[in-house]
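Omission of a single protein chain aside, the complex is shown with its protein chains in their original locations.
First chain written, first letter: the chains are A, B and C, and each begins at residue 1.
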Amino acid sequence: MIGFIGLGIMGSRMAANLLKAGFEVTVYNRSKDKAEELLNKGAKWAESPKEAAEKSDVLFTMLANPSVVEAVSLGEEGFLDSLKEGKLWVDCSTVDPSFSRRMANESEKRHLRFLDAPVSGSKLPAENAELIFLVGGSGEDLEEVRPMMEAMGKSIVHQGSHGMGSSMKLVINLMLGQTMAVFAEAVSFGEAIGLERGTVVETLLGGITTAPFLKGKKNKVLEHDFAPEFPLEHLQKDLQLVSQTAFENNTAMPIVNVTKEIYALAKQQGWSKEDFSVIYRLFSEKK
Amino acid sequence: MIGFIGLGIMGSRMAANLLKAGFEVTVYNRSKDKAEELLNKGAKWAESPKEAAEKSDVLFTMLANPSVVEAVSLGEEGFLDSLKEGKLWVDCSTVDPSFSRRMANESEKRHLRFLDAPVSGSKLPAENAELIFLVGGSGEDLEEVRPMMEAMGKSIVHQGSHGMGSSMKLVINLMLGQTMAVFAEAVSFGEAIGLERGTVVETLLGGITTAPFLKGKKNKVLEHDFAPEFPLEHLQKDLQLVSQTAFENNTAMPIVNVTKEIYALAKQQGWSKEDFSVIYRLFSEKK
Amino acid sequence: MIGFIGLGIMGSRMAANLLKAGFEVTVYNRSKDKAEELLNKGAKWAESPKEAAEKSDVLFTMLANPSVVEAVSLGEEGFLDSLKEGKLWVDCSTVDPSFSRRMANESEKRHLRFLDAPVSGSKLPAENAELIFLVGGSGEDLEEVRPMMEAMGKSIVHQGSHGMGSSMKLVINLMLGQTMAVFAEAVSFGEAIGLERGTVVETLLGGITTAPFLKGKKNKVLEHDFAPEFPLEHLQKDLQLVSQTAFENNTAMPIVNVTKEIYALAKQQGWSKEDFSVIYRLFSEKK
Partner (left out) sequence: MIGFIGLGIMGSRMAANLLKAGFEVTVYNRSKDKAEELLNKGAKWAESPKEAAEKSDVLFTMLANPSVVEAVSLGEEGFLDSLKEGKLWVDCSTVDPSFSRRMANESEKRHLRFLDAPVSGSKLPAENAELIFLVGGSGEDLEEVRPMMEAMGKSIVHQGSHGMGSSMKLVINLMLGQTMAVFAEAVSFGEAIGLERGTVVETLLGGITTAPFLKGKKNKVLEHDFAPEFPLEHLQKDLQLVSQTAFENNTAMPIVNVTKEIYALAKQQGWSKEDFSVIYRLFSEKK
């Protein structure tokens, strides 16, 4: 039996794909209404994280941030003491590498097994079972859950020991922030030298120098609509985390350290809650 | 009749695709041996640029840099005075926007038509007719040569008036330099925090945050082999050109201005002639 | 007889100090009213640059920028053809090194001697004869005018051959722009972490980490009054000139290349005509 805790935009779609592939799944979410559709498709309901854990051989979590993961696993009603010895917890939430290592440690203390397995990909890849799993922990444990991950993703990469999945996720968010900023700068440059914005965007998106995720930012840039998908302040926080982690590991990162301050200047404009593609405004607006 | 001057790595493949599509082509190259294969496929040989021009309704040039274009078109044996009135010159070379505008002007003086049409894509896309044409000049003129471009490329984008094709090419090289540097920084960071280099590279290349052209740089980064495809000093020169052009057009570009200096530091290491992916060494080497 | 062309804020004070030291001086300025005070002190008036040149053994120019220098020396009514063979032109204007070398060349063609001798220091040092002369050209020629320079300045430094005086001036403006920006960033940081702005400013100005010229920017920062002494757009132009010159001389300059773009962002805020200390607003303003 698989347990699944956290049925937000990502988690609900991932659990649905598990069901579709024929797995038995017990789900839990803070608000039950988000589970209805899954229950109709055959999922079982757990009244609490503890109950979900008790029934599970493998327990997936897909939660908002480290503090939520900590509360749900180790808090008063936390599930970690309810998982049976030898069972496996797979945390797909985006957290710090050191947090993942702490969770691995807490699991070991209780004779449980643990994998950090954050995913690359957002809403649509989650729906289409095209996520990429970035996995830290034992290869054997990974093999055990590989069929489940294959039901939810198109690619499963073993990154190394505990925390390495989360480390890789940090690398990916670094790419995300940098690539967005570079694209914004390039489009602004194109406009400034007389090219038509739409043409620049189309040409870049059609070529090999532009990361695929930027297709999803096309309308934001074209229509100056920066409704948040990934808020600027979160991205900027991740870049600061990269800066601090790089310092601790003695590695120089000149470009990202500038990029993060350009995002910081955008924060000073009052755009913290906007989508991080709002960085385009900083480059393109002139008074 | 189509004329084609410049049969290097790119030009020879482009001319071959024109022949394959059934066009009649007269070719010229400084050293005739590079033309042999094309002559076998049915191309006609011109003994000089002038001769190529005299026979052509449309004349393509694909040359190394502005000074070569200038010498071949306007120099002592230059072709421009040999093109018949009303004929069309399509320059696919990578040059500055202002140079393109000057060539357009020289053409007009002689009652000729001109398009700047640099391409995005290297050896393989040239071979497979998958280039992207970035065209500046009149839309009517573009329509006239569209079937020829379609024989050589997968996408033809009209960027605007004369010089705009070359402007867009500058935007693309800007993306190229930035994206390479960002990728190099990200891989170095991954390694510094304990991830395995090969895994980081594979994971990034498999995901949506990484530009497709970086697949071609994979082995360079993995094997520290920086044999030149696009030499660092050329890329760095393009970035300085971007900086200067941005200044003249009153637009701020903080990130690329750092990136260009990181490449400049790499030049100070003596790596000017290496492939520009050598920027990875600057980040990853530690003494 | 000394000739002096250009009686602006700087030139009028420099000429006054020459008179005070007992030199005979013939002056010229586009608008004569700026010369009145000097004429009262014993200066002679020339009706044109030509007339000033005809009477001079040594001719000083202190003009706004290269194009004015070019017009006054080589233009229709230019003085250069009126200087007698063997005479000496000392250009104290702030110009590019290459412009200085061109003027040296034009002088040589006419069997004249030339020194580029821009000054470090503004209104007050000019008044108090405390300027620093940065001299490019022959040491012998410098010795000839040293007594005159000593009447106007406190320090005369021979930088090397023609153009080297102007090169050194570029280095000084580079320091100026960088140091201002660094100070602005430091004060903003101090305020952001809870220190009182006035205290930070006073403490820094009283210490050894802060360049003396910043005392003159104190009130601008404290009172947010950025009435121009040295307009942002000029400073930013100088930094771009540094960037371009560094590129041509194969030297990496990562910090100044960022700084110049921070000034460029300030230009995008509409602050081109404000004093360059307005960079402080960019760091300190938050919406």
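The working rule: contacts are C-beta pairs under 8 Å (C-beta built on N, C-alpha and C of every residue); 3 or more make two chains touch, one makes a residue touch a chain.
Since we're looking at a predicted model, the values are computed, not measured.
Interface note for the absent chain: among C:V90, C:M148, C:V256 or C:V278, the touching residue is C:V256. Residues touching the missing chain, restricted to chain B, are 254, 258, 265, 268-270, 282, 285-287 (touch as defined at the top). One chain is missing from the display, and on chain C it is touched by residues 97, 120-121, 132, 134, 155, 157-160, 164, 167-168, 170-172, 174-176, 178-179, 181-183, 185-186, 188-190, 192-196, 199-200, 202-204, 206-213, 242, 245-246, 249-256, 258-259, 262, 283, 286.
Interface residues of chain A with the unshown chain, by the touch rule above, are 240, 243-244, 246-247, 250-254, 257-258, 260-262, 264-265, 267-268.
Keep this in mind: only the chains that are shown with their structure count from here on.
No other pair of chains has as many C-beta pairs in contact as A-B.
For chain B, the chain with the farthest CA centroid is C.
Chain centres here are Cα means. That of chain A falls 55 Å from that of chain C.
Along chain B, residues 246, 250-254, 258, 262 each make contact with two or more other chains.
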